[in-house]
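Supplied in structure tokens, the structure appears directly below.
With one protein chain held back, the other chains of the complex are shown just where they sit.
The chains carry the letters A and B, assigned in the order they are written, with residues numbered from 1 in each.
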Amino acid sequence: MLLMGASVALAAAGCDGPDEHGHPLHARPRGADEAASYATVLDLEGLGRGVLARTRAGHAVKIEGNPQHPASLGATDIFAEAAVLSLHDPHRSHRIRHNGRPQAPAGLDAVLAALPATLRVNGGAGLRLLTGPVASPTLARLIGDVLAAFPGAQWHQHDPLADDDALAGAVAAFGQPVAVLPDLARAQAVLCLGADPLGPGPAQLRQARDWSTARRAGSPPRLFVAEATPSLTGARADRRIALHPAEAEGFARAVAATLGVSGLAKGAAHAAAPDIAAALLAAAPAAIVLAGRGQPPAVHALAHAMNQALGARGVALRLIASPFARPEPMAASLVALTTAMRSGEVTHLLVLGANPVQDAPAFLAFEQAMRRVPFTLHAGLWEDETARASRWHVPLLHPLEAWGDSLAFDGTPAIRQPATRPVVDDARDALGLLGKILAAPLPAREAVIATWMDRWGGIGFDDRWTEALEVGTAGPPSPTISPALRPDWDRPGEAPPATLTAIFAPDAGLRDEAQNAWLQELPRALTGLAWGNAALFDPQTAATLGLAPGDEVELTLDGRSVLAACWPVAGHAPGCVTLPLGGGRKAAGAVGTGRGFDATMLRPADGAWTAPGLVVRRTGARASLVATAAPYRADDAGAVPRVQPGEALAPIARGTSLHPDWPYEGRAWGMAIDVDACIGCNACAIACQAENNVPVVGPQELARGRGMHWLRVDRYDFDASEAPAASFQPVPCMQCEKAPCEPVCPVNATVHDNEGLNVMVHARCVGTRTCSNNCPYKVRRFNWDDHRPAMDTPRRNPDVSLRPRGVMEKCTYCTHRISAARSAATLEGRELRDGEVETACQRACPTQAITFGDLNAPGSAVAAQRHDARSYALLGDLGTRPRTTYLAQRVPRDGT
Amino acid sequence: MTRPPPYGAIAEFAEAETLVAAVRAARAAGWSRLEAHAPHPVPDAAIALGARAAPVGWIAVGAGIMGAAIAYGTAWYLSVYDYPLNVGGRPPHAWPAFLPAAYIVGVLWAAVAALIGMLWLNGLPSLHHPVFYARGFHRASQDRYFLYLMAEDPRFEAASALDFLRTLDALRVSEVRAA
Partner (left out) sequence: MSVSTRPVVAATLRPGAWGFRLGLLLALAGVAVLAAAIAALLVLGIGVWGNNIPHVWGFDLIAYAWWIGIANAASLFAAVLVLRRHGLRTAVNRFAEAVALAAVLASALYPILHLGRPWLFHWTVAYPATTGLWPQFGSPLVWDFWGIMAHVIVTALFWYIGLIPDLATLRDRTATQGRLGLARTYGLFALGWRGSVVHWHRHQAAYRLVAALVLPLLLSAQTVVALEFATTLVPAWHQARLPVHMVVTGLPSGLGVVLAMAAVLRHALSIERIIDDTDMDLLARLLACAALASGAAYAHEIFTGLVFAKGAAQEAFTARAFGAGAPAYWGAILLSVLLPQLLWRPGLRLRAAVLIPVGLLAAAGVWLDRWSLVVGGLLRERLPTHAVAYVPTAAEWALLAGSAALFGAVLLLFGRAIPVVAIFEIRHEESLEDVAEEER
């Protein structure tokens, strides 16, 4: 909708307002309430996804994907969507602090001004920089400048989710770090060894889009997944093998052996290997093997060798140089830093954006070491655990407020421009802080320009810069590299003992932003858990240990213990327990503190992803767990029918009715959701929450069944031996033509409009809740409390009203977007175009599973989908005539 | 100063049967404006006085039908003409859904009409009535029965009325006069 105004908007670019206030790409001035979008970039695990930050009256209210950015293609993930909430979080750090006491900015500036001289005395020997993974060219350049200015200084990177083993595997295979870019649109067979290309990560949006494109084109890659912890990819695999970590290398080796990979140092066998190898060979060279986070280096090397043997490189796979500025084993880097601090070598520690006190393995005792450092400065969004352990804390600008740059997973550079004025006055950015240490303070924008001036040269720079800001990318992806496989690539690892093994894994719905209430309240796709994590068991192991879902367990590893909730997950490999990272925070504000348990308490000091010898003891207590779905949900209602190739479902029946049909002569809005394309990423749910000012109710209320999400993603489990193992079904309001909710309302608070929308009139609602009773889909939500005070922030979407206590609410098909498009079309004297109205959920979806439009319009995409052979109505036999219909999931004919 | 004429003459009885006999005797003697009072229903006396209960029923039936019709008509007019809305794809005139309320409202009107009709036919409420001046009349609501000959009767003449009442085996006979 906002894109329409693009042509108008460019004229208004970069005029008034402060220098640092961004560069509007799409501006649509309307009265006093200016709406504009800015192309910028948000990082996940250090790599960028291009986004358009939509602002209203100068406030960023919504994140949408940037169609021109290869890591977004117009879609968003939950973390990008949730960024606007963190931006406006009232609990963000607002003050510069010294030893916990607020300080005036001048105090810090004085200290920083004195710093270069102090450091220069011994060449910066005691200076250490600690950052997260850095791909930003400007940040890397400034860090390089610091290291050059102070030869004794050292830079460490730390990311609890860093995949050091992948790095080791790449070095073993090629002698250099590489990034593997699979092309799921081209691949005909994909074997994932613990890899989760459809799961959360910096490449998720692109890979999911490619996978769904191939599926939609009728040539989907055969997807084989061998993993211990169920993942979104595993859920949608054509064949999934639950594999204990101790078997991982053996399995990979067995497949490699069957494929006839040369250079194997050791063979192995596995029952499933021949079938999979045959399928890969049949699809070669469009066959790829992906090794994922948590796999030992040998498996990564095996994957590289198998890809080489299959001839996948250049066909369905591309290798590029690592987009990170300095790829390094981060766990080792952190160990080195900790050792140095403990030995007193470190006099000055600058922590930029990282939170090692919380997320470093507890065995490392990072905090004790850090407290020995005389000068510690932490810059972060929140006063988190590291902020509390540091002498100085500086609030950091949110990425939506700051200048910067970033590289995508494929190396595509992008400029980060502020989409809004800083919400926090005292906040600084990392570039500025580094500038102070260099005694060459430069506004961040100038620093970024300097970097790109360096790369592009001065001729035509302004045009290129403007284009980069408008488009959202600053250049092409990284070039393909073709490193040769080293002859000694295979270095078999030691087989770990097959005892009960702890698997550390990223939380499916949380990274480091435990303070973000949208993320906390979002049920994880595969577990249904919200507001905290749980130790994930396979049902068999849990049963053997006598554990019921939600029982509290004491987990002990190497003498350290932690209390966690037990949660069985269908398809989890037996003999191991998955411990999601990111929970159990000690200083994450009212929202994030104490949600779930802290798995870093058990993580080995070397940051290993698996650890054998886990001891599980039932405490007899029940854990406080917020579960929104049972551990296993069978599809008894036939909600997600599955079709084999060529099979057609019965056309959607109109159903009989006592009354004559109500005619819809004009537009008839409808939605089609392709269950086959849904990967359960939940981006639609958060997009809906952001767009429609859907309140967060908190763990107590959510546990009482009072969640407010207008759109939920239902998971249905199938027997894990079957394929696929799980289906995901987004459920917004069905907007039934024969809506059962409407005739039962005594006050006409929910009625139909002339375009067939099931309209909820909040002002008219008296709150009988009988409409919810009569909704077979249970998509209506009730305001048990007054959420308006918490919602009425600059973050709210002013197009959507806030609802008072005591009224019902539900999905509106983003009726405000329909109105805006209708007004725009009327003003321009034309008809609405198909696809002109995009609902928030549709816009966010990485696999374009959601289609919205006018069912009456000839040739509209949604009408075509409705007449697809896979089209069906949820609970269609009830005669509600839903306007939201689904496309059934496809399953392969042979089941392998 | 002359005394005002009496409102009527009244006889007090101990038994319902005596009252019934007295009423019949009075009717036989040609008295037309008379009223019998009892602490409980005495159907024989009422029938002897020519009372009919049917009008109460007709009033109730009529009101009930009217109430139901008005309820249905209101729902129909407001839903179809005044503010038609598409409610769940049902036609504005969703007649089956209008019936329950019409039925209930009809019953309500009938019940209210039964009370109002009864009171109207009885000339109630009337907090003042000459018969309340009668001596001992407060026991008409407890354990005594009264026959009251009204002065409005063309045959009424105080002395003869009292004489007549004295023939009826009454406990007490008196004129009804304002206190």
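Following the convention adopted for this analysis, a residue touches a chain if its C-beta (ideal position, glycine included) is under 8 Å from a C-beta of that chain, and two chains touch if they have at least 3 such contacts.
If you're wondering where the values come from, they're calculated on a predicted model, not measured in any experiment.
Which of A:266, A:586 or A:704 touches the hidden chain is settled by the complete complex: it is A:704. The residue touching the chain not shown here, chosen from A:691, A:714, A:838 or A:854, is A:714. By the touch rule set out above, chain B reaches the unshown chain at residues 15-17, 19, 23, 35-43, 45-47, 49, 51-57, 60, 71, 74-75, 78-79, 82-83, 85, 87, 90, 94, 97-98, 100-101, 103-105, 107-108, 110-112, 114-115, 117-119, 121-122, 124-129, 131-132, 137-143, 146. Hidden from this view is one chain, which touches chain A at 528, 627-630, 633-637, 639, 701, 703-707, 714, 731, 740, 742-748, 764-770, 772-778, 780-786, 804-808, 874-875, 878, 880.
Keep this in mind: only the chains that are shown with their structure count from here on.
Centre-to-centre, using mean CA coordinates, chain A is 81 Å away from chain B. By the touch rule above, chain B contacts chain A in their complex via residues 85-91, 94, 96-97.
Touching chain B in their complex are the following residues of chain A: 657-662, 736-743, 745, 748, 751-754, 881.
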